[in-house]
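The complex appears here without one of its protein chains, the remainder shown in place.
Now for chain A:
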């Protein structure tokens, strides 16, 4: 991928492309999720210091998925990628209970951003394959997701490592996007 490819993925064509932003704290599993979506080997994933971007075909859509590094010092740069976002996917490490507060603060900061106003939110409660994982209902409650009223949202349990739950998530996403794109 060169710089030109990045420019091409900056704006999606209105009818059959989607720009998807993948955010979440460090170690949430965003890059593993991205690789799983692209059917790539997920056994070696290192912390992202920057971003990864891949194009995935799904249900007649070309999904340009941007995975942005989640470490604290680079979170201020998430704003670089907000423009033209069709869907925000927020990834949570369901086993990292200590940081549920931190991840919910970051999420609510995002929801207040003008450039993400009305952008549908899809939350993956990741690492559900691990015993220590908190279940989706509890996470929704801890993050007070029911307070989100101004946009469409959905939470989905998954394991980026095994791939469980991801396809279901993407189907929901494409179905809802198809409706939205038709309305435009």
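To be clear about the criterion, a residue touches a chain if its C-beta (ideal position, glycine included) is under 8 Å from a C-beta of that chain, and two chains touch if they have at least 3 such contacts; residues count from 1.
One rule holds in what follows: contacts and distances are computed from a predicted model.
Missing from the rendering is one chain, named in UniProt as "Dynein assembly factor with WD repeat domains 1" (options: "Actin-related protein 6", "Dynein assembly factor with WD repeat domains 1", "Vacuolar protein sorting-associated protein 35" or "RNA (guanine-9-)-methyltransferase domain-containing protein 1"). Checked against the full complex, the candidates A:3, A:131 or A:146 give a single residue touching the omitted chain, namely A:3. Only one of the listed residues, A:56, A:74 or A:111, touches the absent chain: A:74.
On the side of chain A, the interface with the absent chain consists of residues 1-4, 7-8, 10-11, 49-51, 73-74, 77, 79-80, 83, using the contact rule stated above.
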